[in-house]
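Just one protein chain is left out here, and the rest sit where they should.
And then chain A:
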Amino acid sequence: MGDILEVHDLVKEYPGLRAVDGVSFSIAPGTCFGLLGPNGAGKTTTIEMLEGIKTPSAGRILYRGEPLGARFRREAGIMFQSTALQDFLTVRECLCFFGALYPRQVPFDELVHTCALGEFLDRDNRKLSGGQRQRLLLAIALVNDPELVFLDEPTTGLDPQARRNFWALIESIKARGKTVVLTTHYMEEAYQLCDAIAIMDRGRIIARGTPDALLAAHFDDRILQLPREDLAGRGLPAGFAVFERRESVEISTRDVDAALAALLAAGVPLARLSVRSRTLEDLFLELTGRELRA
């Protein structure tokens, strides 16, 4: 079976700005594809072209081998980053309205159960909490039992609990064999949910692959972390990359055994030492740079 979505040399130009500058990738059915990048990298512009909301300046998008058309609109479910629903409609009415627009629908009770909407079905959609609102928008995206689900920064602004609940929802969508396209700037989210990721910066894809393969390709070291005071007054062994933090010091090494031996030799107490592997966040910062951008 071929890729469900193929993107070839996608470009979006605005006056004085090339927001998306030649982006290509493809997404296999039943996988979760993550589009990562700092704010302004072109993630939302890219995903909105994939959703058929924005017209590309150049390039091709194929859904099951065909340009986006009626079939795509029937079979795609979309959760926008910022969207409003019609005023005064209750959660139930919103779901029924959107459901009526599609020939195929998920049974109402199943949708309510999946997205945990039961407690506020008859509440005005404007009076929901952040997490409740995101669950409603997700339910609307799922109302047509879509094959392909787009989620544009679905957990931005949610508290940690709501975010974890939302992740569980997305896992359940994946478990039903749906394909998910996700943008996020939470690296932990991408690592948890995505089978493949692409990191965008300044309109281009600068890295692509599975999260673990990307990490393996870019990093072959481990990070040793020690409280700053435990190192105070002791000369650090030479030959290690060292990052100083406010209360701790991080030492990058390819050979943990040798590094530990060097620290012991220097008389550094290791009781509070921790060792961690590199994360997507490290990769992201390494690739997109650490300087602050507008």
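The rule is simple: a residue touches a chain if its C-beta (ideal position, glycine included) is under 8 Å from a C-beta of that chain, and two chains touch if they have at least 3 such contacts; residues count from 1.
The rule is short, and it goes like this: contacts and distances are computed from a predicted model.
Colleague: Any idea which of "L-serine dehydratase", "ATP synthase subunit b", "Transport permease protein" or "Sporulation protein YqfD" UniProt assigns to the chain that's been left out?
Modeller: Answer from the UniProt record of the missing subunit chain: "Transport permease protein".
Colleague: Among A:Phe33, A:Phe80, A:Phe166 or A:Phe284, choose the residue that contacts the chain missing from this document, as touch is defined above.
Modeller: Touches the omitted chain: A:Phe80.
Colleague: Please identify which residue in A:Leu101, A:Ala217, A:Ala241 or A:Ala266 touches the non-displayed chain.
Modeller: Answering carefully, the residue with contact to the hidden chain is A:Leu101.
Colleague: In the whole complex, not just what's shown, which of A:Glu51, A:Glu153, A:Asp201 or A:Asp282 touches the removed chain?
Modeller: Among A:Glu51, A:Glu153, A:Asp201 or A:Asp282, only A:Glu51 touches the chain that is not shown.
Colleague: Which positions on chain A touch the chain that was left off?
Modeller: 51-53, 70, 73-74, 76, 78, 80, 82-86, 98, 101-103, 140
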